[in-house]
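Here the complex is missing one protein chain, while the rest keep their positions.
Order of writing sets the chain letters: A, B and C. Residues in each chain are counted from 1.
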Amino acid sequence: MTQKTVQEVHRVVIRFAGDSGDGMQLTGDRFSTATAVFGNDLSTLPDFPAEIRAPAGSLFGVSGFQIHFSDEDILTPGDRANVLVAMNPAALKTSLVDLAPAGVIIANSDAFTEKNLERAGYSSNPLKDDSLSGYQVYEIPMTAMTLEAAASVEGLTKKEAERGKNMFALGLVSWMYSRPTDVTERWIQKKFGGKPAVMAGNLAAFRAGHAFGETAGLFAAQYVVKPASNAPGRYRNVTGNAATAWGLVAASGQAGLPLFFASYPITPASDILHELSRLKNFGVRTFQAEDEIAAAGAAVGGAFGGHLSATATSGPGMDLKEEALGLAAILELPLVVVDVQRAGPSTGLPTKTEQGDLMIAMYGRHGEAPVPVIAPRSPADCFGAAIEASRIALKYRTPVIVLSDGFLANSAEPWLIPDPASLPDISIAFATEPNHDGEFWPYLRDENLARPLAVPGTRGLQHRIGGLERADGRGNVSHDPANHERMIRMRAAKVAKIADDIPPLEVDDPSQSAEILVIGWGSSWGAIREACRRVRDAGKKVARAHLFYLNPFPRNTGEVLRRYQRVLVPEMNNGQLVKLIRAEFLVDAKSFAKAQGLPFRAGDIETEILKRV
Amino acid sequence: MTQKTVQEVHRVVIRFAGDSGDGMQLTGDRFSTATAVFGNDLSTLPDFPAEIRAPAGSLFGVSGFQIHFSDEDILTPGDRANVLVAMNPAALKTSLVDLAPAGVIIANSDAFTEKNLERAGYSSNPLKDDSLSGYQVYEIPMTAMTLEAAASVEGLTKKEAERGKNMFALGLVSWMYSRPTDVTERWIQKKFGGKPAVMAGNLAAFRAGHAFGETAGLFAAQYVVKPASNAPGRYRNVTGNAATAWGLVAASGQAGLPLFFASYPITPASDILHELSRLKNFGVRTFQAEDEIAAAGAAVGGAFGGHLSATATSGPGMDLKEEALGLAAILELPLVVVDVQRAGPSTGLPTKTEQGDLMIAMYGRHGEAPVPVIAPRSPADCFGAAIEASRIALKYRTPVIVLSDGFLANSAEPWLIPDPASLPDISIAFATEPNHDGEFWPYLRDENLARPLAVPGTRGLQHRIGGLERADGRGNVSHDPANHERMIRMRAAKVAKIADDIPPLEVDDPSQSAEILVIGWGSSWGAIREACRRVRDAGKKVARAHLFYLNPFPRNTGEVLRRYQRVLVPEMNNGQLVKLIRAEFLVDAKSFAKAQGLPFRAGDIETEILKRV
Amino acid sequence: MVEGNGAVGTQAALTKKDFESDQEVRWCPGCGDYAILSAVQSVMPTLGIEPHKVVVVSGIGCSSRFPYYMNTYGMHSIHGRAATIATGLATARPDLSVWVVTGDGDALAIGGNHLIHTLRRNVNLTILMFNNQIYGLTKGQLSPTSERGKVTKSTPFGSVDQPFNPIALALGAEGTFVARALAVDRPHLTGVLSRAAAHRGTSFIEVYQNCNIFNDGAFDMLTDKAHKVQNQIRLEHGKPIRFGERDERAVVQLRDGSLKIVEAGSVAEGEILVHDEHRGEPSLAFALAHLSTGPTMPTPIGIFRDVERPVYGDDVERQLVAAQAKLGAGDLGKLLMSGDTWEVK
Partner (left out) sequence: MVEGNGAVGTQAALTKKDFESDQEVRWCPGCGDYAILSAVQSVMPTLGIEPHKVVVVSGIGCSSRFPYYMNTYGMHSIHGRAATIATGLATARPDLSVWVVTGDGDALAIGGNHLIHTLRRNVNLTILMFNNQIYGLTKGQLSPTSERGKVTKSTPFGSVDQPFNPIALALGAEGTFVARALAVDRPHLTGVLSRAAAHRGTSFIEVYQNCNIFNDGAFDMLTDKAHKVQNQIRLEHGKPIRFGERDERAVVQLRDGSLKIVEAGSVAEGEILVHDEHRGEPSLAFALAHLSTGPTMPTPIGIFRDVERPVYGDDVERQLVAAQAKLGAGDLGKLLMSGDTWEVK
């Protein structure tokens, strides 16, 4: 065994790339877990093809997983990778653009066959010609070594054995970055518990990869990234979709109401349904409807029945839910609608992320039907967003839209697990008694302009609601022109008034004298923050704010905006928040719009800011 | 016979009001026709209940029809009526608010029975107490006189005879305002041609009403409103819905393409379907779909098939069409979508008018899917709007939204019938040949950024389109991030570029030195114009502009807006155009919003302007 | 008083009045909807369900104004979507008695998909579809049950649409309780309503209802004094299917399985088809649905099918109970701690 140096580095970006069938998502996921357990801060970016299983070796079938980890806090999955693990030529070809200059390439040389090279459109083998001379290339026959490692395992087919090559890669990279191995080994043991041969094969492959790093003379150094100094407590990795699902469950508990969740599968929102449908012992009722209209309708029904009621979808499904949303707005029923945005319009790029649905969230319904809109900024933030949406929905009797997106949905970050006891009480009181001269009037209002909710089954409070304009107070159908106008204004005022009940917009402006404010919303938070950090590191001044509440805006938003000479609004769309800001505050905010189906790179925003400071 | 004076007046507003079963819409319609044929300018406002046939005598069952006619040009159906024809107590009660001080009430005293008074909530008969002392009241036993007039008609049941009382009222008012009788008599003869007894009864009633005016000593004067000096030519009355239907037929002719019209019934848009389904000899295919989604889908199919394809709906239906609209936007297929707006949100006030759908027209689709939006300003203007929408749709291969509304839909105005030969040629060339190295590339672009359309059935140009992002040029599915961004920008640029192809915004500012600009869109045109006329008549200065093109705005819009110190935006909603203007031009435009389900009264806007000049 | 659908209570007897709201009924004078409202209001007190445990959900249409007139909980919702809302409500709240009132357009045009999915899931709902074979509220267009050739506002040259046979459609969609009744035949209608309410799962009742404004007389052949006896084929469980003034006509099943109307005298009594509501396989009910192609000829009236099948909401509930029994009530703290976690000190 040669003596290896162990170098300390502060941050590393690794990209695993291979065929859809190569198990790259799993590999990345396991590496993330080990990294998290080790104590680094991290951010991940899964990036998979639209096809379920594309033909082996094809360019469009490449599945990638990028992880950025560090000993300090991490804000994005990283602009460019330092290390690329390429399981085949197609993976190499599609991922090279994302590799930093002089980066490391670890290639499964066994997969660089003539056939695979041709499929990837290489006329010669890049590992053999000098086209990769700008990088540090390690060619490793991973398939062969995996097969060898598993050779002694009884009852394992060759195909099964070969599928362990991702574990080989994982073992190797785990060694390179000094990741703990026990976490992964335990996971393998548990995951394949039912199939001892497969378990043994995977374990062998993982260990072989690790040992190869350790023993082969190939690698000059092993790296270590020290744990980040995160706040003390117990942590886990969490994706946005899982956090959303758990947030809804938490909200149900904090409201003291059972959760009713109606949804129709759609990428990238389906995992919320998947997760919630597992939680039956939490009393969660999930309903896979025949379409998004039915899901939204059922959710309205659940809300009328006094449950905490929610639905989740992505863009195309939003189009279909709008009519029910408008109904819920006039019925004034609590309802949480999660839109996990993806790249549109139409089917667009269904597995890619975008922030294209802010306008439809604001204005997607005919007539005047304003509803509150909020947007989480990171995977873990989805947990709180689900609770906050539930709180607002219940307290103000209104549908609330949560704008998550494909990036948040699938990306993971370490999360300081909250103590359930620390969560807010969001329970509300249902009506139990007549409230007007012995009658029950469903459209009387409290100080928040919220109407009383009498749940079916409550004796004596029978009443009828519906989509025709309601008489103020009494709640019967009213064709009175003045009442209609009053009710339109009332519904708008109710939503606007929520601004009294939310925190002011915080500004991050360490210099206190920046001239430019960068303001964003949703999942671009990390990239914007990282960009500002870099700008400041470069000695320039920039202020930063991030809107969690998009309707209504926090009370001080206008004041914040007007404090700066220039306002820049980076968005992963063609400019939507910027329109709302300009209309509302008459501030000459400028849009920096990028709509490539990918999360922002901090570098892009950094460049844009530097142009303007 | 007493000698009557004939007084000349310049403008009169008459309101006919009665039970839904009393035939008030017909009465108003016939009076309008006679008035139009006589040569007055006019504007009408039908106002009917949501119920099909409300219980006789009920307040909510009152059906009204207001007509404003004049010897000069008319802009609105009139703020308040000069004459109210009240066929029963409920009609009197609900319409009195719309009667001008000292106005004339012509009441069918036979209907003021105890039962009817009670149904209308009168504790005493207003014709007998002095509650109407501020008005000129004529009590006429119309039912009895109608029955008497028809007594000699053979084979007429009493019920049938009684139903002629609206014709009695029509006869009487026709006499009062010196309307020609031949038009109405001819119409009665034609309408009831198949039922001679009913025809005779109605004729007798009409003549009796006329004769009663002439012979009874009741009326001191007969009035005459001279013909207006309209431009020479042949005229007719037209409602917005009829004009829309005919405009689509005209567009089909001018494009040289058959019309395919798919729709699902909804008030107040259904009449477009009704009218078009009659025009089969124009080659118009109408398809009553199972819902609005299917209607929009079928329209996309018709467009792909090379027809001029259109669909019409109202608010709730717009929610449902948005997904197909987004598809059409990415397919870049020509499609005309008419939204006859009604009062929302949700079912709202379905028979009432509103301008509540501008935002959903602009932003109702997930993702970035801009489409052109235009809005006719008067019933007759719907004809040109349908043609212009078709022109833009065909030339730019894009869905186009036409925002009509319930007021335009049902209201009528005289229309100088256009000469078909004067209509624009809006034909386009379909692709017939490969356009790229022997292949057909459906996403190459012409100078307007429009793509080539190859209609199925064209030999050799087979190609596939779809809702996944298209590769620029080639048109295949593309997951390339840069291509996605390029295509999003391309589609937006194409729509924006239409601004080069539309006339500049005209400003009506006779003083050339007004400080305030009033800018509106759609059906409020007449009311705004009338309001400005009054403000100017009062010696104040005001400028006025009206947006027909809402997306894109005419090129000079910003320049126009910035020319004025104050900008006022009257809208029949809670403020929508005002948001677009503020966001786009950063002009501190103020909203004057009214959402009572009724068209603006000129007086309301006048007051609002006067506050600000 | 017991919770839920179909259970008989013990409290002071309820009356029709208990189910009447204070709202003025707003259908056209003479509309068939009045009779159905009255029938429902008179059946309700006999079901032993208190008004506050009943919810009536409707879509949009003349028929869909129904909930306003019932002194129960109610929702007048969106065109075509009542079944979705009712599905959510009944699934969340299996303790309620949830009724859907809908029209032929509301249920079969825009709402067709929700109807068939509700039927296959067997959600615990009672669906009353008022079939007037026309769009009433929008003033007279074609509906999916309008007959071919029908002249309406939207088909001035006559319809070219083949109508649905709603009973056949419901059976094709796995309906467990499928019936037809006439708005004007109160005793028969109330009988069917009681049975529908007693059925746990989705009960679908097509009620032929005259729209005297836009489609007057559509059902005269089944309701007119002069014709009804010849044309109403009453389906009664366990009884041979005979009809006519003196039961002189009968339904027989031919060798090839098809049904035919014959003179009762021309066949042996044993040959006459005996109606069996409860037959598991729906083909006989389907054949009965096809005995008539419209209400202008001899047409079966009554319960075509009434079978038991697991109920959607009950099964959902059962899974919750089972999961809780197995895993214990959900513990958020544990959930969040599940999987890989680590401590930062």
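Rule of thumb we're sticking to: a residue touches a chain if its C-beta (ideal position, glycine included) is under 8 Å from a C-beta of that chain, and two chains touch if they have at least 3 such contacts.
What you see is a predicted model, and the numbers here were worked out from it, not measured in a lab.
Asker: Any idea which chains on screen the missing one touches?
Answerer: By the stated touch criterion, the chain not on view contacts A, B, C.
Asker: Just one of B:Gly301, B:Gly473, B:Gly558 or B:Gly603 touches the chain that is missing; which is it?
Answerer: B:Gly301
Asker: Pick from B:Val83, B:Leu461 or B:Met572: which residue touches the chain that isn't shown?
Answerer: Answering carefully, the residue with contact to the hidden chain is B:Leu461.
Asker: Taking the entire complex into account, which one of C:Gly32, C:Gly74, C:Pro144 or C:Gly330 touches the absent chain?
Answerer: Spelled out, the listed residue whose C-beta touches the missing chain is C:Pro144.
Asker: Give the residue, chosen from C:Ala173, C:Leu189, C:Ile241 or C:Leu332, that touches the chain omitted from the document.
Answerer: That would be C:Ala173, which touches the missing chain.
Asker: Determine which one of B:Ile140, B:Ile188 or B:Val249 touches the chain that has been left out.
Answerer: Final answer for the missing-chain contact: B:Val249.
Asker: Just one of B:Asn116, B:Ser174, B:Asn237 or B:Gln355 touches the chain that is missing; which is it?
Answerer: In the complete complex, the chain left out is touched by residue B:Asn237.
Asker: With the missing chain put back, which residues of subunit C would touch it? List them for me.
Answerer: 109-113, 116-117, 120-122, 144, 157-158, 160-165, 168-174, 253, 255-259, 276, 279, 281-284, 286-287, 290, 309-310, 312, 315-316, 319, 322-323
Asker: For subunit A, which residues touch the unseen chain?
Answerer: Answer for subunit A: residues 51-56, 58, 60, 264-267, 270, 273-274, 277-278, 280, 286, 288, 290-292, 316, 346-347 touch the chain left out.
Asker: Residues of subunit B in contact with the chain that isn't shown?
Answerer: 33, 36-39, 183, 187, 227, 230-237, 246, 249-250, 253, 258, 260, 262, 279-285, 287, 289-291, 293-307, 309, 323-324, 327, 331, 416-420, 456-468, 476-477
Everything that follows uses one rule, which is that only the chains that are shown with their structure count from here on.
Asker: Write down the chain pair with more C-beta contact pairs when A-C is set against B-C.
Answerer: A-C is joined by more C-beta pairs in contact.
Asker: How many angstrom lie between the centres of subunit A and subunit B, each centre taken as the mean Cα position?
Answerer: Computed value for the inter-centroid distance: 46 Å.
Asker: Counting in whole Å, what is the centre-to-centre distance of subunit A and subunit C, each centre being its mean C-alpha position?
Answerer: So the centre of subunit A lies 44 Å away from the centre of subunit C.
Asker: Which subunit A residues reach two or more other chains?
Answerer: Correct list: 323, 327, 331, 466-468.
Asker: If I count partner chains per residue in subunit C, which residues reach a count of at least 2?
Answerer: Subunit C, residues with two or more chain partners: 60, 76, 78.
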